[in-house]
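The structure under discussion is supplied below as structure tokens; questions concerning it will follow.
What you see is the complex with one protein chain gone and the rest in place.
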Amino acid sequence: MAMPSRVSASVAVQGILLLLALLVPLASGPYWIHVGAIAWYYALLVASWTLLAGFAGQFSFAHMAFAALGGYASSLLVLHLGVTYLPLAMVAGIVLAMVVGAMMGFLVLRLSGPYLALFTLAISEVFRLILIAEEQVTRGSLGLQVPRLFHGGSDVPYYYLGLGLVIAALLLMTLLLRTRVGLFLRAIREDEGAARASGVNTTRYKLLVFVVTSGLAATAGIYYAHFIGILTPNMLILPEMGLVIAMAVIGGIESLPGAVIGAVIVFLLSETLREYGEWRFVLLGLALILVQRFARNGLFPLIERIGRGRRQTQAASARPVAPIAPAAERTHAN
Amino acid sequence: MNYFALLAINGLVIGLIYALTAAGLTLVFSVLRVVNFGHGALYMAGGYASYYAIGLLGLPPLAGVLAAMIALFAFGVLFERLVIQPMYGNEVERKDEYAIIVTFGLTILLSNLAIVVFGPFSKSPPPFLSGTLVIGSMILPFDRLIAALVAVVLLVGLMWFLARTALGQALDAVSQSRESAAVIGINPRRMYTIAFGLGSALAGGAGALIAPIFALSPSMGELPAVQAFIIIVIGGMGSIGGSIVGGILLGLVQGFGVGYLPDPNRALAYTQAFGALLLIVTLLFRPTGLFGRPHQRLE
Partner (left out) sequence: MQTESRVPFFAAAGLAKHFGGIVAVADMSLHLHRGEIIGLIGPNGSGKTTTINMIAGALGPDAGSIAIDGIDMTRSPAHAFAHRGVARTFQVSRLFRRMTVMENLIVPALSNAATRRAAAEARARDVLAFLRLEHLAHEYARLLSGGQQKLLELGRALMLEPMLVLLDEPFAGVHPRLLGEIIEHIRKLNRDGLTIVIVDHNLDAIRSVVQRTVVMANGRKIADGAVEDVLRDPAVIHAYTGSRKALRG
């Protein structure tokens, strides 16, 4: 379905960016490697949220809650339940998040739009408040000390782990979207009732996308927890969810690579502009509004489209960009 | 007994402010079918607008509330025209998403702008009326009573406006069916603008009323915003009366919860969580809330 030239240009750009990402630790100091490693946390969250909200149309505000659930579950299994083998605790955290994700997916089956957003927001808030309230277990706002995954002073292993997780997640999600499941998810987003009338078991696929994205969010949370070494309920506050949404919208809410690029760029910019204090978030809010107003599908697809447009004026068999309708009407008249 | 009465009155005051905030939110939802995720930021902006109107223009404190409402009305109209209006055309396919995203952007923009411009530390505007009312062993600051009274006046005024004036009835008509309203000559788009302006003004007014009581800070709108979302779902999205009942209910629960639960950390967290749990339960079992109408998608 995709025109070969469009695919290869986009893939080429992504390839170059991947190469750059692989080379960063060789050319940067510890500060930027640390920043990069954190950027992968956001990239993983934003990409998985894009699948959930951008492709499947489920605008969930509980995404950070799943990241926190994974992180806290993994940490508490090690700290309080004596699970000494860290990878086991991590996998358990992911599985738990997937189960809870399925449960939440079941609860929100009949909800959509602002109702879904508010419901998932409420769930996130309840979880956050439980984390604060039960400080005997979670250490609440003081922070839970989490055993780190790698020892030694350098963040380089975390950087490459994070990058690896992002690439693996992208591959997984892209492959999923290429199958009929991807078509069904998009159909559900477009018109759930029409999808059902077309034979799609919308319940099954909505649950599936919640399970997959909760698992990925939990993976991000677990990565973050065992990298930074400390967890607080602040990872769940509404502004954090807002940051993820902003990154997704700016990068491209219907493009997985766009989501990753958006996350990385927004996070890098916010670090670069750190000396300007809160102005960088004022800029973010403004950027979010402007992108949504003028480039609804995000900047990455916009850039892709501009690139394609320029090639099209040169190509011999250009696909018409203008509305088809009038021409088709004429055909019908015959 | 007096402790109970004190908690009840404090809870009622908070509840009325919540109700006022929620009323603005529900008005915007019922007319535009948009949940304004920036509502908390508008509340906060109202508080600061009042503060500076009093400080820079020398207005008496209550007039500051009015100034804040006017300023926020103007801002709401501007934001609606510039950012929300494009959503109504055929260009935007997923209107729900668009609205959530841009109003979220508004929150990020305004909250951080407030930190930058006003500084992150709390400010205290002058009280409406110094002193306290003493009944038996209860001490009730006048500020709280005045805030509650003004909130009641505004809420009653709002309900009267919607029921009795031509403009209010036009808003109500659009909230029920925009096609039918258009047929009888009401311009829906003008109504959207007015509703958004009014909703913003109500939020700003609530923020201005609460500021002398609990102080101003850039993050002061975060909790009230979440409470407003909870209230409009519980009360029924689109029902002003539901917002009032829901607001008072939540305010009372918070007042009693914090007053009676032993562990302060847990008490605060769980009274806040109570509202969120109520929202969850409401959406699961009675999605139209206590008084609301069935949801219609924004076309």
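As written, the chains take the letters A and B, and residue 1 is the first residue of each chain.
Operating definition for what follows: a contact is a pair of C-beta atoms (placed from the backbone, for glycine too) under 8 Å apart; a residue touches a chain by one contact, two chains touch by 3 or more.
Please read all numbers here as calculations on a predicted model, not as lab measurements.
Touch with the chain omitted from the figure is made, among A:99, A:175, A:194 or A:306, by A:194. Of the options A:14, A:202 or A:234, the residue whose C-beta touches the omitted chain is A:202. Summary of contacts with the chain left out: across A:184, A:210, A:267 or A:281, the touching residue is A:184. Interface residues of chain B facing the missing partner chain: 93. Against the chain not shown here, chain A presents residues 1, 180, 183-184, 186-187, 190-191, 193-203, 319, 323-325, 328-329, 331-333.
Here, only the chains that are shown with their structure count from here on.
Note for the complex: chain A touches chain B at residues 53, 57, 59, 107, 110-115, 117-119, 121-123, 125-126, 129-130, 132-133, 135, 140, 189, 238-239, 242, 245-246, 249, 253, 277-279, 281-282, 284-286, 288-289, 292-293, 296. Here chain B touches chain A in the complex through residues 29, 34-35, 83, 86, 92, 94, 96-102, 104-113, 115-116, 222, 226, 229-230, 233, 265-266, 269-270, 272-273, 276-277, 279-280, 283-284, 287, 295, 297, going by the rule given at the top.
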